[in-house]
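Quick one: structure below, then a few questions.
Our next item is chain A:
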Amino acid sequence: MSILAYIVMGIGVAFMLLGVIGIFKPGKDFYYRILVACKIDTVGLLTLGIGLAIYHGISFFTGKMFLIVIMILVLNPFVAHIVARSASRSGYDSIGDSTDVDESAGEK
Partner candidate 1 sequence: MYVIFAIMLGLLVPYCIRVAVGPSVWDRLLGVNLISSKIIIIIILYSSLNDLPFLLDFAIFYALSGFIGTIFIALFFSDRDTKKGLGDRK
Partner candidate 2 sequence: MDFHVFDIFPILLFFVSIFGIIISTNVVKTIVLIVLMQSAVILFWLGVGSRFGVHPPIFEYFAYVADPDAIADPLPQALMLTAIIIGIAVTAISITMLNSLFRKYRTVQWLAMHDAALVDEQKNIK
């Protein structure tokens, strides 16, 4: 049983390590990064939670952990949505070029 748990947790960790490639891939813009990173992060957390649940069996720990996982499942995409919406409303749509909205954001 614990071998199965380690395999599932390993899959979750692999997802998160792939997410690191996603946020550092050169030549991509911000929307690419937030799409890749937040999706893979949420999925990785869910998989890790399932692995820990298999590891611990049915217990107090598992129930509480699933509460956290459900909350993250709601909150993490919500934060990503708000950040992307904020970027989109500000007109930040540069694809790969070096338009630095960052510098001009505080200027006005």
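Please note the rule applied: a residue touches a chain if its C-beta (ideal position, glycine included) is under 8 Å from a C-beta of that chain, and two chains touch if they have at least 3 such contacts; residues count from 1.
Inclusion criterion for the candidates: all candidates are chains of the complex that A comes from, given by their letters.
Fair warning: this is a prediction, and the values are worked out from it, not measured in the lab.
Interface remark: chain A makes contact in this complex with candidate 1 (options 1 or 2, touch as defined above). The touching residues of chain A, when paired with candidate 1 in their complex, are 9, 13, 16-17, 19-20, 23-24, 30, 33-34, 37-38, 41-42, 45, 48-49, 52, 55-56, 60-61, 64-65, 67-68, 71-72, 75-76, 78-80, 82-87, 89-92, 98, 100-102, 105, 108.
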